[in-house]
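Yeah, one chain of the complex is gone here, protein chain that is, but the others are all in their spots.
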Amino acid sequence: MTDSILSVRNIRKSFGALNASDGISLDLRQGEIHALIGPNGAGKSTLIKQIAGGLRPDSGSIEFLGNDVTRLNTAQRARRGLGRTFQISALAMEYTVLENAVLGAIGQSGKVFRLFTPAMKDKALLDRARESLKRVGLEAQENAITAELSHGQRRQLEVAVALTLAPRAFLMDEPMAGMGAEGSKALTEFLQELKQEAPILLVEHDMDAVFACADRISVLVYGKIIATGTVDDIRANPEVRVAYLGEEDAI
Amino acid sequence: MNTLLLIEQILNGLQFGVMLFLMAAGLTLIFGVMGLINLAHGSLYMIGAFAAAAVAGWTGNFFLALIASLVAAAIVGALVELTIIRRLYARDHLEQVLATFALILIFSEATRWIFGSFPLFLNVPEVLKGSITLPGGIQYSLYRLTIIGIGLAVAVGLFLLISKTRVGMRIRAGENDREMIAALGVDISVLYTMVFALGAALAGLSGALVGAIQSVEVGMGEPVLILAFVVIVIGGIGSIKGAFAGAILVGLTDTLGRTMLPLVFGSFMEASAATTVGSALASMLIYILMAGVLLFKPTGLFGAT
Amino acid sequence: MISTKAKLTLKALGTVTAVALAMASPTLADGHGGKVKVGLITTLTGGGAGLGVDIRDGFMLAIGQSGNENIEVVIEDDQRKPDVAVQLADKMIQSEKVDIMTGIVWSNLAMAVAPATTAQGKFYISANAGPAQLAGKGCHENYFNVAWQNDNLHEAAGAYATQAGYKNSFILAPNYPAGKDALTGYKRMFEGTPSGELYTKLGQTDYAAEIAQIRASDADSVYFFLPGGMGISFLKQYADSGIDLPVVGPAFSFDQGILQAVGEAALGVKNTSQWNKDLDNAANKAFVETFQAEFGRLPSLYASQGFDTANLILSAMAKADVKDADAFRAALKEADFESVRGDFKFGNNHHPIQNIYVREVIKEGDVYTNKIISTGLTAHQDVYAAECKM
Partner (left out) sequence: MLRERYINLIVLALLLVVPAHAYVTGEPFTVTLATRAVIFALAGVGLNLALGQGGLVSFGHAAYFGVGGYVMGILASHAQNYEPILQVPFLIEGTNAMPVIWLVAIVMSALLALLVGALSLRTSGVYFIMVTLAFGQMLYYFTISWPAYGGEDGLSIYVRNQFPGLNTLDPIQFYGICFVLLCAALFLVDRINKSPFGLALNGAHQNEERVQTVGINVYRVRLVAFVISGAITGLAGALFADLNRFVSPTMFSWQISGEIMIFIILGGVGRLFGPVLGAALYILLEHFLGGLSEYWFIYLGAILLGVVLFAKGGIIGKLAKREVSHDG
């Protein structure tokens, strides 16, 4: 698997009797959008946390760009190029849009221990932040307070902050959640463009969006991946239909 | 140190721990349910002791005094909750610390204003005076044994209240999800007032019990308050079980520490230096214990992670 | 004219000045009509306020009785915090321009204030604390102590224990300098060998562990120095423990203000003091009577010290102008006033040479109080006086 950017190998994580991750393996290849789907309680967020570095697996390993990163923390993985967006917007709400983007640029630049130079006058940081904002189309809102942004704009800002890090892979947790049909469509197009730059591991609830944009899909049920394949493979997979789509239909 | 003395010291540690538990239980309950850090908990302890001393002086009856301490502390607690504390639930810890710090100033000086600057008298009742002989020939104070008994009874009572009753169920629900319990139709503000008054009553009771063998004076609550915080932090904030374990641990560590450490140092040092070093270390011991526990379990022994 | 910046004393003053002049005292007529401004810093809020209130009331009683209009007293509350005391002392000296400072209860606060005061050429007349440093090498010509050197009462207790035939006392005190001085003072005069020596945590309120050690020891008596609430706690718990070894202590834990809170646990305990309300002299009788009439409570040791301090200052005012520091100092040194303790004089280090009595706690009607049973030390001077080059 030479073109695999991120691979998860047989990781296990249990909380008491609950096996939240029960031997999960999965990989993210160059240039793809790989979607992870599964019913509520399937263990998606536990898996994402382990990939991002917020939670350490009981066993198994995670490789990123050919290196074992299992023992690294969130910040270390981020510095190696793992960009992340959150299910519920994780932004500094009292900061302006630009300040949030600059925060990303600071992380990328390694200038965090500069104590005496004003961050908002550092041209390199500002350029990098503005470039990312421009790419997601938020350049006009750079002086807005983040808490005052619309839901969709916050999603865009999340992506922009991740972009400042020039990531080698993206980990996106339900980026479509709460966005209107228009917004979802625009974002889908944007992701298609973005994946050329770095592959995206996408956790998403919105089935239409997933089927519209994913190159491959993995289905997680009760801590296990029950199937991985192209959109058509997954649609046709009987196990998935019973375990997941069946449920969806019933609802 | 012989075995009998050691056992007696362990009993002393238990008694100290049980007393701390009465304070810590209310503190941890209030934190667990309402998310409030209440520095004024020590003032409620003081109010209990003063109420008991006043009633005992007036009626001469210690048991009436105990009831008075419960009632007075509960009433003051409920009043403070209704007028001030409930405005603090939504605030951050910093503001809670400050506001309740202000309450300490008010309560302390108001108490001094009412009762004067001199300590009050409160004594052990006749029936509980003196000591009894335990199996093995240990002489132990009957009153201290009674405190151990009352403390354990309160611990069991609290445990049953929380695990078995409807009110307890609501308290547990309140800890987990405030909105949910509100949605269930439980009047959350009444529940909060009740929990706060319960915590206050326990602090008041503990003040009265301890007041009989200590000094009933303004400012008596703060040293105990700090110890009670140490207890709940060691045990895990919000956990009654943790408060109990923490209280016993702190009680034993402190009591045994201050008797054993000078002896330990004395075995390899000159006597007066050993006393100095041993006593100095003993006075720091529970804080060292707390820092140690938090290093290995950052949310305390029984805290949620 | 007695005026205070702190309005808090006005109520007390109003009544004090109404008291008849019960005693002969120096007055304006004596001719040395220089005005004197006294700064009285003491503890009026918080846990230790009782002591400060007594010093203040005793002091102001004497001033009121004197009717002397040339003395002005400024009263401030130190909250028992050394840094506050230092600030107030600065204020008294810099902006009130007082001539004399007094009133501090606690040794650690006195150590913070007294040397700085005397260094600035003002008088400091201690109405309570008497740390060893200020009695020995650190003595100063402008520092006077009307109460005692800190070790005195402990020494007397040691002497009493020896007289009473105790051979091996168990001794304990808090782990801080005054505690160590106390036990050192006791051992200095105690001819037996302590069977155990314990330092407890300052502010400790539970003494079960210590009492257990006392029980397990072979001691024939117990000596303790645990000021304030600590002493109350210890005595109650000790009484409850059923141990019947005799207890000896300094007056602090058996004084009028505190005794009612200890109750019967203190009955029969021997304690040492340089004063008691039953001391047979005219000044004392008048003091006890007027204090009780004025404040509705029996005077304490601290009140007597405050009272003596004020009278000492008044006596010096009658002889010299405070602006003439040498003359005023000499007048203070003479201690020409009617002390409620009877005979009173200063040693070379400006600390008292006085009798220290042994008292026993008794019950008079409903009130616990003390009676003198013997004299522990006669015309006693502290040991540090020798180190003082004055």
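Each chain carries a letter (A, B and C) given by its place in the written order, and its residues are counted from 1.
One rule holds for everything that comes next: a contact is a pair of C-beta atoms (placed from the backbone, for glycine too) under 8 Å apart; a residue touches a chain by one contact, two chains touch by 3 or more.
This is a predicted model, so every value here is computed, not measured.
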Identify the visible chains that the left-out chain touches across the whole complex.
A, B, C
Touch criterion as defined above, residue of A:K111, A:R168 or A:K185 at the omitted chain:
A:K111
Sole residue of A:L125, A:V219 or A:V240 that reaches the chain not shown, by the stated touch rule:
A:L125
Would you indicate which residue among C:L44, C:I125, C:L172 or C:A303 is in contact with the undisplayed chain?
C:L44
Touching the absent chain: which residues on chain C qualify?
5-8, 44-45, 76-77, 81-83, 86-87, 90-91, 94-95, 107-108, 111-112, 115-116, 119, 131, 175-178, 180, 199, 201-202
Touch rule applied to chain B and the missing chain gives residues 31, 37, 84, 87-88, 91-95, 97-99, 101-106, 108-110, 112-113, 226, 229-230, 233, 237, 276, 279-280, 283-284, 287-288, 290-291, 294-295, 298-300, 303
Just checking the interface: what residues of chain A touch the absent partner chain?
52-54, 73-76, 78-79, 83-84, 86, 90-95, 99-100, 102-104, 106-109, 111-120, 122, 125, 145, 161-162, 164-165
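To be clear about the criterion, only the chains that are shown with their structure count from here on.
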Can you identify the chain nearest the overall CA centroid, using each chain's own CA centroid?
B
Pair of chains ranked first by number of touching C-beta pairs:
B-C
Chain at maximum distance from chain B, centres defined as averaged CA atoms:
A
Distance in whole angstrom between the CA centres of chain A and chain B is 48
Separation of chain B from chain C, taking each centre as the mean of its C-alpha atoms, in whole Å
35
Residues of chain C that touch at least two other chains are none
Quick one: which bits of chain B touch chain C in the complex? Just the residue numbers, please.
1-2, 4-5, 8-9, 12-13, 15-16, 108-109, 112, 116-121, 123-124, 129-131, 139, 141, 143-144, 210, 212-220, 223-224, 255-256, 258-259, 262, 271-272, 275-276, 279-280, 282-283
Residue ranges of chain C in contact with chain B within the complex:
45-47, 49-50, 53, 175, 197-203, 205-206, 208-210, 212-213, 215-216, 228-233, 236-237, 240-242, 257-258, 260-265
